[in-house]
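A protein chain is absent from this complex, but the other protein chains hold their places.
Labels for the chains are A, B and C, by order of writing; each one numbers its residues from 1.
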Amino acid sequence: MLGRGVWSSVRQGLSRRLSRNVGGWASGEGRKVDIAGIYPPVTTPFTATAEVDYGKLEENLHKLGTFPFRGFVVQGSNGEFPFLTSSERLEVVSRVRQAMPKDKLLLAGSGCESTQATVEMTVSMAQVGADAAIVVTPCYYRGRMSSAALIHHYTKVADLSPVPVVLYSVPANTGLALPVDAVVTLSQHPNIVGIKDSGGDVTRMGLMVHKTRRQDFQVLAGSAGFLLASYAVGAVGGVCALANVLGAQVCQLERLCLTGQWEDAQKLQHRLIEPNTAVTRRFGIPGLKKTMDWFGYYGGPCRAPLQELSPTDEEALRMDFSSNGWL
Amino acid sequence: MLGRGVWSSVRQGLSRRLSRNVGGWASGEGRKVDIAGIYPPVTTPFTATAEVDYGKLEENLHKLGTFPFRGFVVQGSNGEFPFLTSSERLEVVSRVRQAMPKDKLLLAGSGCESTQATVEMTVSMAQVGADAAIVVTPCYYRGRMSSAALIHHYTKVADLSPVPVVLYSVPANTGLALPVDAVVTLSQHPNIVGIKDSGGDVTRMGLMVHKTRRQDFQVLAGSAGFLLASYAVGAVGGVCALANVLGAQVCQLERLCLTGQWEDAQKLQHRLIEPNTAVTRRFGIPGLKKTMDWFGYYGGPCRAPLQELSPTDEEALRMDFSSNGWL
Amino acid sequence: MLGRGVWSSVRQGLSRRLSRNVGGWASGEGRKVDIAGIYPPVTTPFTATAEVDYGKLEENLHKLGTFPFRGFVVQGSNGEFPFLTSSERLEVVSRVRQAMPKDKLLLAGSGCESTQATVEMTVSMAQVGADAAIVVTPCYYRGRMSSAALIHHYTKVADLSPVPVVLYSVPANTGLALPVDAVVTLSQHPNIVGIKDSGGDVTRMGLMVHKTRRQDFQVLAGSAGFLLASYAVGAVGGVCALANVLGAQVCQLERLCLTGQWEDAQKLQHRLIEPNTAVTRRFGIPGLKKTMDWFGYYGGPCRAPLQELSPTDEEALRMDFSSNGWL
Partner (left out) sequence: MLGRGVWSSVRQGLSRRLSRNVGGWASGEGRKVDIAGIYPPVTTPFTATAEVDYGKLEENLHKLGTFPFRGFVVQGSNGEFPFLTSSERLEVVSRVRQAMPKDKLLLAGSGCESTQATVEMTVSMAQVGADAAIVVTPCYYRGRMSSAALIHHYTKVADLSPVPVVLYSVPANTGLALPVDAVVTLSQHPNIVGIKDSGGDVTRMGLMVHKTRRQDFQVLAGSAGFLLASYAVGAVGGVCALANVLGAQVCQLERLCLTGQWEDAQKLQHRLIEPNTAVTRRFGIPGLKKTMDWFGYYGGPCRAPLQELSPTDEEALRMDFSSNGWL
């Protein structure tokens, strides 16, 4: 993937790690980046011939840049990262860095199956401008991914990453939930700042907040469907596919939670559940991209083997938004 | 199970249904019972020779009666109902009715595998004093338990029940979650008043609250681990195994939620997660009963095939309470 | 369920156990019953008003009695036993005993959730004529059903049963596979003669045969879909829903396997897979009963909450038989 020089540059990056300071957030000795807030996990636009459409990517970013997001997640599950080459992954992050507002955070997904590839990708992501790396659990050999194996993996990555690391647990894709005991252990690492948890188990989220309360460790909800509940148990934000199309609403939900307007928050949350499920579990990225087309963004096709929605599915998708007053 | 006369008495019961009025709650034409609040799912005490110990049951009830519970669930999963004969099930409910404070609700678990047996048990439960019936999903033939089948089942039970019906979804035991679309349809039945959902999926709970908002339909959390989050999304109470041992604390959590003291609620919720998991998923009823012994109640043995905790498990159980400051 | 006298009669039954001798099979000191062969798991016919139709049951038995089955399983999963009262369960077994040929075995399902109820039901089943008891794993508290708990359960039942015990693992219904290590331990019990395994994991079946090779212990396949493969790894028969409608064919498959005509066996097995799946996993008991109607038996309705097949499902069911040349 990367050339032979990577390991020395990794070590250099490591020494730069604590002195880095991007945008409006402070880092430094003993202080971790504050990742609290809402992030859309940016989709990767493709042309009709399945090439990355960087122009459309920038246009989407400009539109998304008008919302009070904390930043952007690039190469999360919604970014179709498993379908991109290494150089595409880096180029996408680089373009987003340039197109996005300077005061926001760029969290780049750098997870690979092997520890070494993940380290290399993490270093490269930092080099092209990522403020932090979001690292999905390796999963192909899930039967062997014990807490010990995962702790070893993340420790190595965090040791060598020039930027802070955010853990990422997404069992719907990986068939694997990062065990709470591993999360607690990893929360003590000076270069691990939090977790994005997409599993939707709010008991688990509360427990993670509780057991890491003596660390600088932050929990982000991985989906808008349980965002309010996550705030209620101590999460500090969310990475929400739905924020790609209902950005204002998701940010409003954040504000209502942060200002203690729980009643209004609940009403808004309720109206976001079906649309959220529609663009995630129910219709996946094809559903999200179709909805982006409706809401003034460029959605476009997915790379194969992801397929376009059938007309029936598209109708059901539309209903999930219209019946809640969003279309 | 019940004699031949049951179906005629069912029909009589049905006519009595809307005129019934127990304790402090009102029912009547077009008005459903308000089930909001906290309920311990009462355990069934056994002697050393595995007979029901009604004396201990009454003693436990007297102690539990001092907390501001809305009422008691009898013959929930924690009541070991699958291990009781039909007459034991009814006798237990009858004794609880007598031992418990008059102003509280008695929700009796009446679920059986067949629709007819469930109807008969529900009628009998009402006859021995249940204010409402909690009806678990049939599950042995879960591969055939479509929404249509479950809607048919619950409609029949609710049609013929002299008392209001509460749906009960507990996938950890049944391998089956009552589908949301079935819940929404059933919420329109005049004799179905709510659901106890023990699955812990708060997105689902929020959606149920949202989609039944035009009905008199109430959602109860089925466990203390996600009680705060459930209130946040619109649930109105909980049936919490943990309330059998930390009754004051669970009621305090309820009050903090209802009065909008979310910060204190969060802190308390956090300290209840591990103890709650310990007496439910981790160590089951043997764990709950052991803990009851520690907290001044009678726990005692379970019926076989449930086994006593090993000394190692008992130590881990104790740690889950002591590390959170409860022991 | 049973009166107070049961435990003393249990003990008497126990003493009778080894001297019992039914039909053509021998039992006695140190000798276990030979259960090798094919068994249809008999369905329970109901009238239009959902009462057990004992007349139709007998008619079905007379027709089934013409095939070279080893015997009949009564109150297996296909017998809708969870929908029957205790007295109905016993009456059905009693009627089958009378209606079936004298030289065949009657294996009666006597599993209940509690150990004590299972013991009582097993004793009663023996009293009404069962040659052996098939005991399904308890499952409602599956989270606590460790090997130790299950070994304890089955040991108690086998200790007190007047007739030999057959273990029964059916994860599609129970969500629980009886662990191999528990099977191996239990195979050493003098009153446990085998297992009916419906899980379809032939690696596991081979392992059970291998690890119990020094015991008198026999493995039966729980479904016709993997009957040939089960014989190939050392099973000695099968309890096959499909034998209720294609009895001759299932017995022919047995004979082909036993006489080493594997090529013909394979061809026949292939044509039985889809019909078998149709009357089990795909369409369940409603599918089996509908097919019985087609093949000259009385199928009739199921008890609720099991529902009739839709016309579409019925068409698909028919296709699964006709495309394989059986209709």
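Please note the rule applied: a contact is a pair of C-beta atoms (placed from the backbone, for glycine too) under 8 Å apart; a residue touches a chain by one contact, two chains touch by 3 or more.
All figures in this text were calculated on a predicted structure; none of them were measured in a lab.
The chain not displayed here makes contact, within the full complex, with A, C.
Touch with the chain omitted from the figure is made, among A:71, A:138 or A:162, by A:138.
The chain not shown here is touched by just one of A:150, A:205, A:292 or A:317, and that residue is A:150. In the full complex, chain C contacts the hidden chain through residues 200-203, 206-207, 209-210, 213, 223, 225-226, 228-230, 232-234, 260, 262, 266, 269-271, 273-274, 276-277. The omitted chain makes contact with chain A at the following residues, 1, 50, 77, 82-83, 85, 113-117, 138, 140-146, 148-150, 152-153, 156, 172-175, 281, 284-286, 303-307.
Keep this in mind: only the chains that are shown with their structure count from here on.
Once CA atoms are averaged chain by chain and compared with the all-protein CA average, the nearest chain turns out to be B. Where chain A touches chain B, over half of the residue numbers in use are shared by the two copies, so each contributes mostly the same positions. Of all chains, the one whose mean C-alpha position sits at the greatest distance from that of chain B is A.
Centre to centre, using the average C-alpha position, chain B and chain C are separated by 34 Å.
Here the spacing of chain A and chain C, counted between their Cα centres, is 51 Å.
Computed centre separation for the pair chain A/chain B is 38 angstrom, with centres defined by C-alpha atoms.
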